[in-house]
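Yeah, one chain of the complex is gone here, protein chain that is, but the others are all in their spots.
By letter and in written order, the chains are A and B; residue numbering begins at 1 in each of them.
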Amino acid sequence: MEPVIRVEKLVKRYAGRGLGRRSAGFTAVDSVSFSILPGSTLALVGESGSGKSSIGLCLSCLEQVTSGQIWFEGRDVAALADKELRAVRPKLQMVFQDPAASLNPRWAVREIVAEPLLVQGRVARDDRAERAAQGLERVGLGAEYLERRPAELSGGQRQRVAIARALILEPKLLILDEVLSALDVSIQAQIANLLVELQRALGLAYLFITHDLRIAAYLADEVAVMDRGKIVEQGEAEKILRSSECAETQRLLGAARVERESVDAVRQR
Amino acid sequence: MNGTRGKTDLRRVLEVRDLCVGYGRRGGGVWRALSGVSFGVGAGEILAVLGESGSGKTTLATAMLRLLPGNGRITGGEILLEGRDLARMDAVELRRVRGSAVSIIFQEPSLALHPTIKVGEQIGEVLRAHATRNKRERSERVREILAKVFSGDIERIFSSYPHELSGGQQQRVLIAQAIACEPALVIADEPTASLDPTTQSEILVLFRSLRDALGIAFIFITHNPALLAGFADRVLVLYAGKVAEAGATRDVLFAPRHPYTQALLKCVPQVEPAGAVGRKSPLPVIAGAPPSLGVLSQGCVFEPRCEERMEICPVREPMSAVVGEGHEVACLKFSA
Partner (left out) sequence: MMRFLLRRLGHAAFLLLGVSVLAFAFSTLAPGNYFDEMRLNPQISAERLSALRAKYQVDRPVAVRYERWAVALLHGDLGFSFAYNTPVAPLLWTRARNTLLLTGTATLLVWMLALPLGVWSAERLGRPVDVALSWATAVLLIVPDLALALGLLVLAVRSGWLPTGGMVSVGFEGFSLGQKIRDLALHMVLPVTVLVASALPVLLRHVRAAVAEALEASFLRAAEGHGIPRWRLLYRYALPAAAHPLIALFGFSLGALLSGSLLVEVVMSWPGLGPFLLEAILARDLYVVIGGVLLSTLFLVAGNFAADLLLYWADPRIRAGAPER
């Protein structure tokens, strides 16, 4: 099967800013390659500073890549000019970690969800309202949420709105950057279930960026572990989680496993 | 609800009885954030307060030091710190107690530090507020404290500004501030929420070592049950401003009796996947959403979402019942 997106030797360097000693630039992403099959999930796992968020930003064309290629629908989107990108953007959408920051606090939910339609033009107002309502329904929010403001919503509800907004242009690939990290555990479960359901219903591919191996284990078909800008291990989720030999993966697993072991230890006391 | 207290334990550092906290509403009236919360913390004990958003956990943390925002007030109950009631203390006494007998560590370390004051000085300010006037003495003491909390690089950290430090380092600075005057109790509100998993474990280990070395008791507030095993001594589960369950970690985490606790713990995904079939089958969730704060309900506040609800649940409010040694549950299954 053709992958939905194929990244080849992606490099992202941030130039130095400021005037002090800290003005040297640094390489966030160092020659990374991977691909995602349609309808599947690739989890990009790593600690902060590993470069995973930068990859997300590059793939959604929100940041310019330093070098490398991103093959999507037969074209290298990393090399496209702004005007050509407009046609591509709807297919590559991103959802962010902090729903409070990514939703305009002055707008009603209906306007937030319909905003991409507005930006793309060519959709009449009534159509927009209808599609916003449909979008909300798809993420499990009823019509009574249309006129609410973000401040009146809980964290989980805000994330649902953000997801609805991302889906309204019917993308092929959804980039989810730490979307569950700011949520309560029980809400994480709800949103994770929603994501799985949406993937099945709409045939979406996901790039799921996280530092939490548990959730990655649950959601992903493939896992890529990142450390300081490089992918240090990549492969089927199951294989990596059971029999990885890579130091960084062990470290991330170890943190999670320690808790598991102490759980058993306490149980046996 | 009667807390986990039998005879009066003289070694108790903190004793909270029937605490009620409300927020004034704009049109008059009060939003009840906490109703009748009671619990105790022994000397050197790590008590975890487990609660999701809307449970009132942050209100609990800020209420104890009387740091509620403008429209919040304690409407009832006592907060006894080594015998003195914090809820009724005057401002002068309160200022003396804060930071020296009991400290609080807020969420979001990057926001809890002043952006343009060096970190060493910010820790020094705590000392200065509680009597160490001499500047040289202060600096020396700050370095000592930093050494307890950081494993190296003390000089650099001492003269850094907050934005020059990583999230984990900033959190350690907050911890250093909290232990500077060697308080009997430290309240930590979601101290690991914004950190990487490895940093999280390091911070938890740090808390334990501080407890072991300095005998400080901790109240550790979190929404993530996965952190607590092997870390907390006792757990208090908070739901909608009331205590649902309280007891030793082993009891609450592995033999929970309250339906909410049971449902919550099931939501935590396991690391080892259940195989290709198990993956991506729906995670267990708790249906519905937590009630908005302060909506006065008759009967049990968890009832609408409870899978084991009985006929009596919407009618009568559950009182706490003892179900094991030091283990109490507020559920009508056990007290009706």
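A few points about this structure:
Just so it is clear, a residue touches a chain if its C-beta (ideal position, glycine included) is under 8 Å from a C-beta of that chain, and two chains touch if they have at least 3 such contacts.
The shown structure was predicted, so the numbers you read here are calculated from the model rather than taken from an experiment.
Here one chain is not drawn; of B:R73, B:H130 or B:R143, the residue touching it is B:H130. Check B:L111, B:A287 or B:V315 against the missing chain and you find that the one touching it is B:L111.
Touching the missing chain, out of B:S55, B:Q177 or B:T222, is residue B:Q177. By the touch criterion stated above, the residues of subunit B touching the omitted chain are 65, 67, 95-100, 103-104, 106, 108, 110-117, 125-126, 129-130, 161, 163-164, 174, 177.
Simple rule for what comes next: only the chains that are shown with their structure count from here on.
Against subunit B, in their complex, subunit A makes its touches with residues 47-48, 154-156, 184-190, 192-193, 196-197, 211-215, 217-219, 237-238, 241-242, 251-253, 255-263, 265-267, 269. Taken together, the subunit B residues at the contact with subunit A in this complex read 52-54, 166-167, 196-201, 223-227, 229-231, 249-250, 253-254, 263-264, 267-273, 275-276, 279-280, 282-286, 289-290.
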